[in-house]
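Complex shown without one protein chain; remaining protein chains in place.
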Amino acid sequence: MLAMIGRRLLAALPSIAGVIVVTFLLTRLLPGDPAAYFAGPAATPQAIEEVRARLGLDRSVPAQFVGYLGDLARGDFGLSLTTGLPVLRELINRLPASLELTLAGLLFAVAVAVPLGILAAVRAGSWIDHATRIVATAGVSLPTFFTGLLLVHVFYSVLQVAPAPMGRLDVFASPPPHITGLYIVDALLTGDAATAWAALAQLALPALTLGIFALAPLARMTRAAMLSALGSDFVRAARASGLSRSRIVWVYAFRNALLPVLTTLGMVFSFLLGANVLVEKVFAWPGIGSYAIEALIVSDYAPVQGFVLTMALLYVLLNLVIDILYGIVDPRVKLES
Amino acid sequence: MAAAGEYARHLRHVVTENPVTGAAFGLFVLLVLTAVLGPVLAPYDPLQSNAAHTLEAPSARHWFGTDQLGRDVFSRVVVATRLDMTIAFASVALVFVTGTLTGVAAGHFGGWVDRLVGRASDTIMAFPLFVLAMGIVAALGNTVTNIVLATAVVNFPLYVRVARAEANVRRDAGFVEAARISGNGEARLVLFHILPNTLPIMMVQVSLTLGYAILNAAGLSFIGLGVRPPTPEWGIMVADGANYIQSGEWWIALFPGLALMLAVFCFNLLGDGLRDLIDPRRRT
Partner (left out) sequence: MTLDPNPPLLSVEGLSVAFRTRAGEVKALERVGFAIGRGETIAIVGESGSGKSVTAQAVMGILDPAGRVTEGRIGFGGMDLLQASPRELADMRGRELAMIFQNPRGALNPIRTVGDQIADVLARHEHLKGPAARARAMEMLALVKITDPRRRLDAYPFELSGGMCQRVMIALALACRPALLIADEPTTGLDVTTQAAIMDLIDELGRSRGMATVLITHDLGLAAEHCRRIVVMHAGHVVEDAPAEALFAAPRHPYTARLLAATPRPGRRLDDLVAIPGGLPDLRRADLGGCRFLDRCERAADPCRAGVEPVESAGPGGPRRVLCARPLEEVAA
C-alpha cells in the first residue's frame, strides 16, 4: 500500500516539474518588457533598470529559472503589486474558502450523479434513463456563471430564501475560530450550530452551481460504466449462479463500474477547479479564484502566477488521490510497476 | 462513394430516429445564419446608448429589455453571435489542424516524437484547463486573439490523444503497408493515407469541443479577459447583467446567458449525434 503511494508520488513528479516549467515560461511570455511592466507605467528608465535587476531579469533564462526554483523552495511567490503583500500568504489565507466550495460542489455532484447514473443503467430505457440523459447533456451545456446568476435570481431575489450572494458569511457575523479553515467544519467542531447553519446557507447556492456542472459528466459516465458492467460476462455468470439482484448490482457491477467513474473524476476536478473561479466571482466568494481575478484586472501578475501554480499543484494532488483510490478498488493495478 | 451513400443513409436514420439531433441541426443552422447576418437582423444599433430608456424590462419595443445604458439587449445578443461563434470556430479550427497533425505524427512515427508530444500533452493536462487558459491570456496579453489561442492550447491534448490512437492503429494496417510498398514516402503516407482516415473521428471531436470552446471563451470574458466593453459578447454581457441581478433587473444577464446555453447545448447534441453517426459502437 505504502509502496504503491510512493510509486504514484514518483509518477506525479514529472507533472509537477512540467507545471513549474510552464508557470515559469508564462512569465517569460509577458508581452513587451516585463521590467517596464512590473515597474508600472509611470516609471523612469532608471527605475525600470532597478526593477530588472531586482527581478533578476538581467540574468540569463536558465539562471532565472534556477532563481525561480529557489524562490518556490523558500515559499516566495513574490509580492502583489496592488497590496504589497506576499502572494503565498494571501493564497494560504484564501485557499480554505476555495476548498470548502469545491468539495461541497463535488459532494453534491457525486451524491446526485452516481445514484442517478446507476438507476438509469439498471432501468435502461425507462423515464429515469431519459431524464438522466437530458440532465447530463443540459448540465454540461450550462455556463456555470449563468447557472449561478439564475440561482441567485430565483432563490435570493424572487423567493428570498437564500442569503445575499456576498461571501462566506454575513458581513456582520464573525467567522468561527480557525481550525481547518472550512467554516462549517470549524463551527461544528466548536459547537456553534448557528454559525455552521449561516455558513451552510451561504455555501448552498455556490456549491449547487458547481455541483450541477460536475454532475453531468459523472452521471453520464456512471450510466455508461454500469451498463457495460451489467452487460458483461461476469454479471451473466453471477446471474447464472443465482446471486441476488442487489449483490449483482452492487458487488459485481457497481464496484467494476467505479473504475471508469474514478477516472472521470479526474476530468471533473479539472472542470470544478476552473468553474470555481467563475462561481467565486458570481458569489463574491473570497477564495483564490477571486484573488486571481482582482489581480488580472489590474495586470498584477505575481498573484495570477501563484494562483495558476497553486491550482495546478492542487489538481496534481487530487489526481494522486484518485490514483490511490483506483489502486484500492482495482487489484490489477498493484502488479504493474 | 459507397461509404458516402452509407453515411447518408445512416444520417437519415439518426435524424429520423433521434429527432433531438434533427432539432439540434436546425438550431445550428439558425445560429450560423444569425452569425452571418448579425447586424442586419438587429433592430437597433447594439452600441447606441439611450439615457431615456435605461433598465427597461422586456416589452414589444425592446424584446429583451434594455441595459443600464439603454442599449437594446436583443440587438446586442444577436450581434454578439458572430463574435462568439468566430472565437469558438477559430480556436477549434486551430487546434483541429495542429492537434490532428501532431497526434498523427506522434502515432505514426512513435519513438522520441511520440514521447515529446506525449510529455507536452501531459503537462497541459496537469493543469485545470480553464485555469491554464486564464494564465495564458494573462501572460500573452488581454486580447481576443489570445483567447482563441488559449482555448486552442487547452484542447490540444484531447485532439492529440484521439489522433495519435487512430494513427497508431493504422500504422501497420494493410492499406498503409500497401501504400508503402508502392513507393510512397513516409510524409506522403501520413498526409494522404493515414490522415484522411482519422478525419471522421476527428470531426466528432470537433463538434464535441465546440461547445467547450464557447464556454471557455465566454468564461474568460466573464472574468474580464479578452473582449472589452462595449463590444457585445455573451460572456461580458452576462457579467454586466450580474450587477443588476440582485436589484431585480434579470433580463440583462438572462438573455445573453440563454443564448450561450442554447449554443453550447446545440453543439453538444450535435456532437452526440455525429458520434452515433460515425461511431455507433461508442454511443453511451
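Labels for the chains are A and B, by order of writing; each one numbers its residues from 1.
Everything that follows uses one rule, which is that contacts are C-beta pairs under 8 Å (C-beta built on N, C-alpha and C of every residue); 3 or more make two chains touch, one makes a residue touch a chain.
The model shown is predicted, which means the values in this text are computed figures rather than measured ones.
Asker: As a test of the contact rule: which chains in view would the missing one touch?
Answerer: Listed by label, the shown chains it touches are A.
Asker: Would you indicate which residue among A:Thr83, A:Ser232 or A:Ser299 is in contact with the undisplayed chain?
Answerer: Candidates A:Thr83, A:Ser232 or A:Ser299; residue touching the omitted chain: A:Ser232.
Asker: Out of A:Asn256, A:Ser290, A:Gln305 or A:Asn319, which is the one that touches the chain we can't see?
Answerer: Residue touching the absent chain, from the options given: A:Asn256.
Asker: Identify the residues of subunit A touching the omitted chain, counting contacts across the whole complex.
Answerer: 124, 231-234, 236-245, 247, 251-252, 255-256, 259, 329-332, 335
Quick note on the criterion: only the chains that are shown with their structure count from here on.
Asker: Just give me the whole-number Å value for how far the CA centre of subunit A lies from that of subunit B.
Answerer: Roughly 23 Å, centre to centre.
Asker: Residue numbers of subunit B touching subunit A in their complex, please.
Answerer: Per the stated touch rule, the residues are 119, 122-123, 125-136, 138-142, 211, 215, 218-219, 222-225, 235, 238-239, 241-242, 245-246, 248, 250, 253-254, 257, 260-261, 264-265, 268-269, 272, 284.
Asker: Under the definition above, what is the set of subunit A residues touching subunit B in their complex?
Answerer: Its residues touching subunit B are 14-16, 18-19, 21-23, 26-27, 29-31, 137-138, 140-146, 149-150, 152-153, 156-157, 164-165, 220, 223-224, 227, 269-275, 277-278, 281-282, 292-293, 296-297, 299, 301, 304-305, 307-308, 311-312, 315-316.
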